[in-house]
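For this view, one protein chain was removed and the others were kept in their places.
Moving on, here comes subunit A:
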Amino acid sequence: MDDTKLIRMANQIATNLAAKGEAVAVAETAEHIGKFWDPRMKAAIFADDLTRLTPIARAAIEKLKAQVSAA
């Protein structure tokens, strides 16, 4: 998958949820990506170094990755 596009999508979600405060935004970004992204999209962003993500998006991806790993 085009990881640049996935990074942009994740950042866009996080930016639009940022007004809810960091903790909520991280949780809701992770939840949103978990609910709406196909497994190959999630796998592609999990494999990224996440340096191009905003702090909220990065925290969300790390949170989601941990959840998936634990499942």
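Quick note on the criterion: a contact is a pair of C-beta atoms (placed from the backbone, for glycine too) under 8 Å apart; a residue touches a chain by one contact, two chains touch by 3 or more; residues count from 1.
In this section, contacts and distances are computed from a predicted model.
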- Which protein name, taken from UniProt, belongs to the chain you can't see among "Acetolactate synthase small subunit", "Transcriptional regulatory protein LiaR", "Formate dehydrogenase subunit alpha" or "histidine kinase"? "Formate dehydrogenase subunit alpha"
- Which residue of A:His32, A:Arg52 or A:Lys65 touches the chain not shown here: A:His32
- Message: Need a quick check: the contact residues on subunit A for the chain that isn't drawn.
- Response: 1-2, 5, 9, 12-13, 15-16, 18-20, 32, 35-41
